[in-house]
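Removed from the display is one protein chain of the complex; every other protein chain stays in position.
The letters A and B name the chains in turn, as written, and every chain counts its residues from 1.
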Amino acid sequence: MQPLSSRTHLALLAAAVAAAMLPALVPDYYVQFAAKVLILGTLAMALNLAVGFGGLVSLCHAAFFGLAGYALVLAAPEYDAPSLLLTLPLAVAVAAAAALVIGLLSLRTRGVYFIMVTLAFGEMLFFLFHDTPVGGGSDGLFLYVKPVLSVGETVLVDLDYPVTFYLAALAAAAGTWWLIRHLLSTPFGDALTAARDNERRALALGIPVFRVRLVAFVLSAALAGLAGYLSAAQFGFVAPQMLGWHLSATALVMVVLGGTRRVAGPLAGALVVTGLEEGLKYFIDDWKLVYGLIIIALVLVAPGGLQDLARLAGLGRRTGTPALNLKEANNAG
Amino acid sequence: MTNIKSTAQTLVITRRNFLGATAAGAAGLALGFPKPAIAQGAPLKVGLMLPFSGTYARLGQFIENGFNLYVEQKSGMLGGRKVEFIRLDDESKPETATDNMNRLVSRDKADVVIGTVHSGVAMAMVKVARDSGVPLIIPNAGADEATGPLCAPNIFRTSFSNWQPAHPMGKVVYDEGHRNVLTITWRYTAGQQMVGAFTEGFEAAGGKVVEGLTLPFPEVEFQALITQIATLKPDAVFAFFAGGGAVKFVTDYAAAGLKGKIPLYGTGFLTDGTLKAQGDAASGIRTTLHYADDLDNPANKAFLSAFQAKTGEAGDIYAVQGFDAAALLEAGLTATGGDASAREALFAAMAGAKIDSPRGPLSFSAAHNPIQNIYLREVRDGRNAFVSVAGEAVRDPARGCRMA
Partner (left out) sequence: MDIGTFAIQLLNAVQYGLVLFLVASGLTLVFGILGVINLAHGVFYMLGAYLAWWLTVATGNFAIGITGAFAISFLVGMALESVFIRRLYGRDHLSQVLLSFGLILVVDELRQMLFGRDVQSVPLPEWLSGSLPLTDVLNYPVYRLAVSLLCLAVAVAIFLVIRRTRIGMVVRAGAENREMTRALGIPFDSVNRYVFAIGIALAALAGAVIAPISTVFPGMGDGMLILSFVVVVLGGIGSVPGAAIGALLIGLIDTFGKVFMPELAGILVYVLMAAVLIVRPTGILGKREV
């Protein structure tokens, strides 16, 4: 990762201002919608830390997402506002702890085994909430009051206000972006990508591949947990399906669409996927057919995601060859 | 999809037609279409949030057809105001329910919302309705809470609470001479509440529930549990399953040879909308529900023939619940001259409505849950035939409701 140029800085600043101004410009529903996109984008960026930069195609990130959501709802008092300062770290810690156990077991496997094992562990957590009384079973649980951040009696942040909530989601997405970007510029990031590109060589160089991957996996799960926490707070409801693999797969679609080599790419992927769903649902009854065909076309025609699409349309900046990069990215599996 | 559409579209402006007509298109979507409705001249926007795909798709379709039938009979109007529908498929997915309900309420500015079948989805809708104050009519989901602890002035139900059809069955089973009964159901709200209400009624009558078997919703691998039933040999079995699960349980029960040896009872969902698939395996099963296919009253006869004429299918309880949801809305809107924003008057008129429903007399409790007869039915010749009235004007206890 190169340091940001001053022009990029300006562009970032403009984007941040525009994003912060959004609530003043569009109706309430679209503020909510934007918050949803940011939350899913956070999940996708988190997932991409494992998939794109770690070469670990995980199908259980929805489980971390959902686990954190459940942690919030279960830890919240029934009629009072849960404290953001207590429940957020708790939720993220629960997701990270689960990832530590799952990672210890599943990172012993490679490639397709890793995919299948993560899928199975994710479903195990799904069934834990679906079949047992732990979290209200298949009916799910409600969160009646949204989290607040208060010092003494003064409420500083109340997620019940849509605009506050939107800004919190924006901060989470921006923080996740910054953290991953920063991480990749450290020796740890180099070790992670080296292990992805060629495991044997990385081992020969003395990189503790297993430990590096485990740390990346746990961190990625913790960030997915952050997204899950916000998602549970946004809708005030958690259900086992939040942990199911369909959401994991959808997040993968966002990752691939946005491009696995860019930290912010999956955020763009989340915007396109969520927007597409919103639009298709509005106009087409059998929208899943179209959605499925679009995914298939994406894999076959534009494996590099949006950048490929832009290139196909003849308007991309020619910065390397994304398709080739993607292939490299996943050879490690 | 197309075949339902063609019937629904004859009188009704669907959202897509409407969009085309106003030439809004994608730009409109992006810019926050639609605009707030003008109080009177504009049509009444009725949000139909129902399962149009997934396990309960058929139920959603029948509820919609029932609702449409009533509106058609009033020349496309309710309370003298033209009706425009906004359909939204909830897919019976609770995890997207809040989001979907927000779409109807905040984005599409629905004046009234009708929905839904799945209890979890309905609970999410109840939550949004309580926050936003939008009138909500539940045409199926039976979660006791909706007209219990979560009851609200703007929330009505035209179906049942889970307690209602199950409780009277307790006395029926006892009176038919059974003392030791086993229950079996899915481990989720509807199942647990119905089995709980049955147990309450059965034990109050003097019987004893010897075993409560459960399996996760919506699993349908019953063989191990059916073997257990055969081992325990209770006097009778009370079951709650619906849809595909009901079909499979009833056929498995018969295939294992238990039919005719250990009588099977249940709430009506065990044999409603499923009889064609269950075939002979279902014959003789006795269930309780707030409807029977052959209820001998003029409203039911008129309804069944009109429904048959409109859709080519035999009407059922789900269609009735949709039909009555429209009737309830009509009662409210007539009182306000079609104005859905005069909420206090609207809700008062709805709460006081007396509807001559195909199911018999229908009125509403202080918690806005139906007060209705519960009928004992038996499966005969592929129909849920009326046997007797198991409970007259049954009123849900509405536990936890502050309005009751």
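Observations
Just so it is clear, a residue touches a chain if its C-beta (ideal position, glycine included) is under 8 Å from a C-beta of that chain, and two chains touch if they have at least 3 such contacts.
The shown structure was predicted, so the numbers you read here are calculated from the model rather than taken from an experiment.
Partners of the chain left out, restricted to shown chains and counted across the full complex, are A, B. Within the set B:73, B:132 or B:214, the residue that contacts the chain not displayed is B:214.
Remark: the omitted chain is touched by one listed residue; of B:42, B:205 or B:225 this is B:225. Among B:54, B:284 or B:400, only B:54 touches the chain that is left out of the view. Residues 51, 57, 59, 105-106, 108-113, 115-117, 119-121, 123-124, 127-128, 130-133, 245, 249, 252-253, 256, 260, 286, 288-289, 291-296, 298-300, 303, 326-327, 329-331, 333 of chain A touch the missing chain (whole complex, contact as defined above). Counting over the whole complex, chain B has residues 1, 53-55, 57-58, 187, 213-216, 218-221, 223-228, 230-231, 233, 243-244, 247-248, 251-252, 255-258, 261-262, 274, 277-279 touching the chain that is not drawn.
Please note the rule applied: only the chains that are shown with their structure count from here on.
Across the complex, chain A meets chain B through its residues 26-30, 32, 36, 127, 130-131, 137-140, 142, 235-239, 241-242, 278-279, 281-283, 285-286. Against chain A, in their complex, chain B makes its touches with residues 1, 5, 15-16, 19, 26, 29, 32, 52, 89, 93-95, 97-99, 102-103, 106-107, 119-120, 123-124, 127, 186-189, 216-218.
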